[in-house]
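All protein chains of the complex are present and in place, except for one that has been dropped.
Let's turn to chain A:
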Amino acid sequence: MKNSNYLKGLLASTALVVASESAVAAEWGSFDGVTVEAKLIGGQQYEGLYGRIADWEAATGAKVDIISKKSHFEIDKEIKSDMAAGTTSWCVGSNHSSFAPQYEGLYVDLNDYVSAETIAEFVGGNIGASTVGGELLMLPRAQFDVSVLYYLKSNYEDADKAAAFKSEYGYDLAVPETWEQMKDQAIFFADPPNFYGTQYAGKDEAIVGRFYEMVVAEGGNYLDDEKRPIFNSDAGQRALQWFVDLYEAKAVPAGTTSYVWDDLGQGFASGTVALNLDWPGWAGFFNDPESSKAAGNVGVAVQPMGSVTRTGWSGHHGFSVTNDCDNKEAAASLVMFLTSEESQLAESAGGSLPTRTAVWDANVAAAKSGDDAFRAEALAAFAEGAKYAFAVPPIPEWGETTNIVFPELQAAIVGDKTVKEALDDAAEAVDELMQESGYY
C-alpha cells in the first residue's frame, strides 16, 4: 500500500514535469535539429540576457549560434556590409529603433509571426517606434532609453548658495523644472576648470538627438510631414541657443564638443558636474561608491521641459528576424523568448528599463516595497520620463542627416557661425539629401 502510494506520487510528479515541459515546448515550439544563427549586440549590460538562451534551446531542441557579438555601431557596419555582399542568411539580429529604418528589406514583418495578443503586451509607444512603414521590424527587449535629470543633491542643501542664487536670479533654487532654469543654475554652479554646471554630448548622432528633443520641447520639429527639414525655425534657434549660451558662459567643459556618452557618464561620476541629463543605464554606476565620487549625493528627477513640453528623445533595443532566414518560425520563437515577460523581468533587474507594461508595473511595485530608496527614486523618475518619450523620425536617412547637422551645431557652439547661419546651412544640406532620396 505504502509502496503503491509512493509509486502513484512518483508517477504524478513525473507527469507534472512532462506536462510542464511540454507546456514550455508548446509555448516556444519544437525545432529539433535547427540551428539559429544570430548577430547580437555585445557589452556588459546586454549580455546577461544571453545566458537565458540555453533555456530556449532546452525547450525547443534548437541550437543558437552567435556568429557575431559587437558594439552597436560595429554591428551596424557589419550588417550594412552583409547587405552589400548579400550574406544575410543568418536569422536573428540585434536592432535599435534609431537604426531599424535603414535596413530596408532585410527584416521580416513580425506581425506575421507573433500573435496580436503578444504584441499588445508591449508598451504601445515602443511597438510604434519598432514599426516602419506598417511593418513591425523588431520586438523590443528590456533596454528602453529615455533621459532624465541626474543632479548632485548637495547643491540644493546649502543655505548660502540658495540665498546667493535667489538674489541673483530672483527665484528659489530648486531642482530645475525647465531648461531655462537649468541653464541659470548651470551657469550659477560652474567654477571652471574645477567644477561645471552641466555638460552635453557634443558630436555625432548624440548631439543631434539632444538638439532634436530640445526642438520638440520648444514646439518645433526636425522634419515636417513631407520630410523637409524645419529645424531652423524659431524653435530650433531657441534650442541651439541653449547649447551656445552654456558653452560661452563656460558652464560646460571646453571639450564637451568631443564628448559622447562614456565621457559624460565618467564626468558626472567624477563629482565635478552639477546637472546631467543622462540615460537609465548609468543610475547604478552613479550611485556606486566603487565607480563614482558622486555616490550617495545623486538625485534623480524627471527631465526638464522647454517652452512647450518636456524633452523625451527615446530609443530602444530589440531583436529582428531576417527575410533570408531558413527557419523564420524558429527565429521568431527565439525573439519572442528573449523579449518575453520572464526575460524582461530578468534583464530589467539589472537596472535597465522594460518595454512590457506588466514588467513596468512589477518593477515599480517592487522598488516601492523594497529598501533601496535610490532605486525607487530613479525608477519613479524614469516611469514619469517615459510618458514624454518620442522616437526619431523613422526614415533610413536619419543617421545621415545627423552627420550633416552635427558639425553645423558644433560650428555655432564654438562660435564659427551664428545660430541662424549654422541651422540654415544644415537645413539646406539636409534638404538636398531629402530631394536626392526622392521624398519631394
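FYI, a residue touches a chain if its C-beta (ideal position, glycine included) is under 8 Å from a C-beta of that chain, and two chains touch if they have at least 3 such contacts; residues count from 1.
The working rule: contacts and distances are computed from a predicted model.
*Asks:* Since a chain is absent, check the UniProt entry for it and pick the matching name: "Carbohydrate ABC transporter membrane protein 1 (CUT1 family)", "NADH dehydrogenase subunit L", "Na+/H+ antiporter subunit E" or "ABC-type spermidine/putrescine transport system permease subunit I".
*Replies:* Hidden chain, UniProt protein name: "Carbohydrate ABC transporter membrane protein 1 (CUT1 family)".
*Asks:* Out of A:G33, A:G51 or A:G86, point to the residue that touches the absent chain in the complete complex.
*Replies:* Selected residue, touching the omitted chain: A:G86.
*Asks:* Looking at A:W28, A:W90, A:Y103 or A:F337, which residue reaches the missing chain?
*Replies:* A:Y103
*Asks:* With the missing chain put back, one of A:I66, A:A249 or A:V414 would touch it. Which one?
*Replies:* A:V414
*Asks:* Of the residues listed, A:P176, A:G267 or A:G318, which one is in contact with the missing chain?
*Replies:* Considering the complete complex, A:G267 is the one touching the chain left out.
*Asks:* Could you please point out the chain A residues that touch the chain left off the display?
*Replies:* 77, 80-81, 83-84, 86, 102-104, 192-193, 202-204, 253-255, 257-258, 267, 270, 272, 396, 399-400, 403, 406-408, 410-411, 413-414, 416, 436
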